[in-house]
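Questions regarding the structure given below will be posed in turn.
Missing here: one protein chain of the complex. Every other protein chain is in place.
Here is chain A:
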Amino acid sequence: MSGHMNLTLKVWRQKNAQTPGKFVTYKAENISPDMSFLEMLDVVNESLTHKKEDPIHFDHDCREGICGMCSLYINGRPHGPKRAITTCQLHMRSFSDGETITIEPWRSAAFPIVKDLATDRSAFDRIQQAGGYVSVNTGGVPDANSTPIPKVIADEAFNSATCIGCGACVAACKNASAMLFTSAKITQLGMLPQGQPERYSRVQAMVAQMDQEGFGNCTNTGACEAECPKEITLNNIAFMNNDFFSAKLFREQHAHDHTGGE
């Protein structure tokens, strides 16, 4: 058991959105440095269960950094101390024996608490529903190679498309802004030929929904970019702002509700 660690956890516990929450202190003992952060919480939960106590609730699923479900605020940083990874990819070797670790949920009015460390991020889905798509039905589309797309454009669009919708950008932002999240989809589709027909109506619809959900605005601090597990860059926000102003100034005729056409 050499190299195993004993840690103190200060964990936010809250029964539901209506009940006030508080920090509760737990011991995490005999933790292997090869465990992931969530496996460490599994160990704590197993011992709570044996004591017939309510385990700590946290969202998680794929445990390989791609589903975007896990969402812990660890020692004041979304997804913990390392860059470009999610909480499930964080290993205990990033901590030291005897350390106290503070674990909180995402904090944003637009992400109400479900229980303990799990939050409701459905606002993100509603932003996507407002216009994060190309309005094509199944079938009747052209051959995939009929429109060549320069590799650099495809690669850039891909970089934007890697957003996992975890909400770390919102959690990191002092304004709880969702602009990095929203702009990633707008940039992906705005760069590709397929996204052009709805480019300007899309940006207006998605930004309007983003504002309606109660997210704050961007003040160019860059915390979102620094904490994004997929390294989505601020360039996406610049792209979105550019398209948004362009739409507002020159393309008001496209400002009708983005229905996606029917």
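As a working rule, a contact is a pair of C-beta atoms (placed from the backbone, for glycine too) under 8 Å apart; a residue touches a chain by one contact, two chains touch by 3 or more; residues count from 1.
Rule of thumb we're sticking to: contacts and distances are computed from a predicted model.
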From "Cysteine desulfurase", "succinate dehydrogenase", "ATP synthase epsilon chain" or "Branched-chain amino acid ABC transporter permease", the hidden chain's UniProt protein name: "succinate dehydrogenase"
Selected residue (touches chain absent from view) among A:I149, A:A208 or A:A226: A:I149
Touching residues on chain A - with respect to the absent chain: 15-16, 32, 34-36, 38-39, 42-43, 46, 49-50, 52-55, 57, 59-69, 85, 89, 91, 93, 114-115, 118, 120-122, 124-125, 128-139, 141-145, 147-151, 154-155, 157-158, 161-162, 164-165, 188-189, 192, 194-195, 259-260, 262
